[in-house]
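One protein chain is absent from this view; the other protein chains keep their places.
As written, the chains take the letters A and B, and residue 1 is the first residue of each chain.
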Amino acid sequence: MAAYIVRRVLWAIVVVFVVTMLTFFIFYVLPPGDPARRFAGKAPTEETIAAVREQFGLDKPWYEQYGLFVKNLVTGDEYGWPGLGFSYDTRVPVRDELLNRLPRTLFLVFGAAILWAIMGITIGVISAIRKGGVLDRAAMGFALFGVSAPVFWLGLLVLFLFADTGGGPEQLQVLPGTGYVPFEESPKEWFLHLILPCTILSLLYAAFYARMTRGSLIETMSEDYIRTARAKGLSERDVIVKHGLRASLTPVVTMFAMDVALLIGGAVITETVFNWQGVGSWVLTATFNSNLPVVVAVVLLGAVFVVLFNLLADIAYAWLDPRVRYQ
Amino acid sequence: MSEAATQAAALEPRLRAEPLLEVEHLTKRFPIHRGLLQRTAGYVHAVEDVSFTVGRGETLGLVGESGCGKSTTARLVLKLIEATSGTVKFNGRDITRFSRREMRPLRREMQIVFQDPYSSLNPRQTVGQIIGAPYAIHKTEGSRKRIVQELMDRVGLNPEHYNRYPHEFSGGQRQRIGVARALALSPKLIVCDEPVSALDVSIQAQILNLLQALQRDFDLTYLFISHDLGVVRHISDRIAVMYLGRIVEIAPADLLYSEPRHPYTAALLSAVPKGRVDGAQTGRIVLQGDVPSPVDPPPGCPFHPRCPKAHLIAGKDAVPEVCRTEMPPLGRLSQDHYAACWYPLEPGDELERAAHA
Partner (left out) sequence: MSIPSSDVLLEVRELDVRFATPDGVVHAVDRLSFSLRRGETLGLVGESGSGKSVTNLALMGLIRGAQISGEALFEGRDLLSLPADELREIRGKEIAMIFQDPFACLHPMYRVGDQIVEAIRVHSDVSKKQAEQRVIELLGAVGIPRPKERIRDYPHQFSGGMRQRAMIAMALVNNPDILIADEPTTALDVTVQAQILELIDRVKTEFDIGVILITHDLGVVADVAQTVMVMYAGRGMEVGRKDDVFAQPLHPYTWGLLESIPRVDQKVSGLRPIQGSPPSLIFVPPGCPFHPRCLHRFSPCDKERPEFRDRGGGHAEACHLSADDKKRLWAERQSRFLEAAV
């Protein structure tokens, strides 16, 4: 197992390096025109452009630029670590903005992830056990709803109904409205403000996971080793939980890692509806405004998260399924 | 006789037939990757120095247990995988190094029938399409449908079922479809890879009879692979016994079963449940342990760790020096009978047998 993990970690590091190269290439080298002008924001003055050229070393040969790029990332630039430069549009160092927004997105995504994992797997298991019954059909109906209902519609709907700023019946208005409240300010408010967006974000995924768990478990339950478990005299509950579930969770784990990683930069709609000021809405705005330093930063961030979570998924998979360790 | 001469003699074709297939020193090794950097840590010796010939119109049975290399050999012969070394000659031509393009016209002459009638047929194609597919690849004249229906009739299927799908047929019928497909282009050689193993006993017999009838009518040559000794005896003219990637004995079928010379062959035959109820129950020859893995096999004869004859000669748990250190060549024991053993079985050898309850 240890050799497996070490191999995977080494490989992950290699991948991250390749990602930095590709990112650099796409944003710095490939596009035509003056890169300094591109990085200098909306309406740059000549001095700003010169400053940018100086800061990013854009008059140097490309390999030196790349070296500088990587060095900044690893050791930080004049604004701190990681060295992501300065956003000339919003006039703040990119890293400051990032460190402000990242926790919000992380809480949102992880909160939703926990919710959808629990909901999805539980519903999936019940569905699989009661295959064809009323509970199964209801669960799959819920899944269909969750997959089809647009997130922004759901978001606006629950805000309307449950938020104290909404227009719905007074009795239901128990939750606060949009916006994020930092934990340091008020743990209670922080938590309350998290409830709605996390739930909405998790609904879609819970639906997927319910279907997937159901399918995976149904397939597993027809395996021969399940029959052996029953032949040993195990209770049906033990057969399902100890023997069935473990074997059916492996595809779920893999998907889970990818889904969570992709949401770091991708929970755009939820963040917008709930005025969350997280990473997703940040990069959306930046893209429309051609605010390159921000875009580059988020691309790198997203890639790092994907690699990291894939690594965790691989390790979890190997822990679940010992056959994988010997590859 | 010198080793080279013995080997050359082993390649002698049968008296009446010219060789259709000649295989010499065929070897296939699969590398194993291990460790942090996935370096090649060793090899699986799937097929090791295999030589045999199959005459026109003959059936050569290839028999052995799992890991012996019989299926790999079949695929090497058909060039479905590339050999590590050795040669394959088909109809006198050396096809070992033929490219895909060069092989294409030859493929109509060598076909295969697979083991599993359930997974070897495309479930989305009709029977007519499956059997007729070869005609699309190798252009033929005449109405394709008519030819296919004639073929279906030949193998015992109802030609009116031309448009049915595989799942509408039983296992035995699906295997007939597989046979028809193999026959479509009038091949010279058909490799049968465990064609009846997945079928019920009563259906097995039907398919075996069909294969024999077709061989007579179409002058087919079979390379018949199976682990079932009864089936192989029934259909083969000669049989080659394989162990750990090597041929340990080749002989005409009846001779192999009545006078096996290699200790492994004898053990294999004695292990088959024969159901003698006349009281003549001979005990099973005892073999220790499981079939070993073909990864980095021991030096000397691959069978020596389990060989009952070796123990007979050298005493319990001991093995003669030569068996342990040198690989026995496939030596000629009599006309057509070859065995790779330093101490082939002689009449009167009392091998250790299990007491039979």
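Everything that follows uses one rule, which is that a contact is a pair of C-beta atoms (placed from the backbone, for glycine too) under 8 Å apart; a residue touches a chain by one contact, two chains touch by 3 or more.
Fair warning: this is a prediction, and the values are worked out from it, not measured in the lab.
*Asks:* Quick one: which of B:269, B:301, B:330 or B:345 touches the chain that's been left out?
*Replies:* B:269
*Asks:* For the chain left out of this view, which of A:5, A:50, A:195 or A:234 touches it?
*Replies:* Once the missing chain is taken into account, the touching residue is A:234.
*Asks:* When the complex is taken as a whole, what residues of subunit B touch the one chain not shown?
*Replies:* That gives, for subunit B, the contact residues 65-66, 170, 172, 200-206, 208-209, 227-231, 233-235, 253-254, 257, 267-269, 271-278, 284, 287, 289-291, 354, 357.
*Asks:* Taking the full complex into account, what residues of subunit A touch the chain not shown?
*Replies:* 223-225, 227-235, 238, 243, 246-247, 320-323
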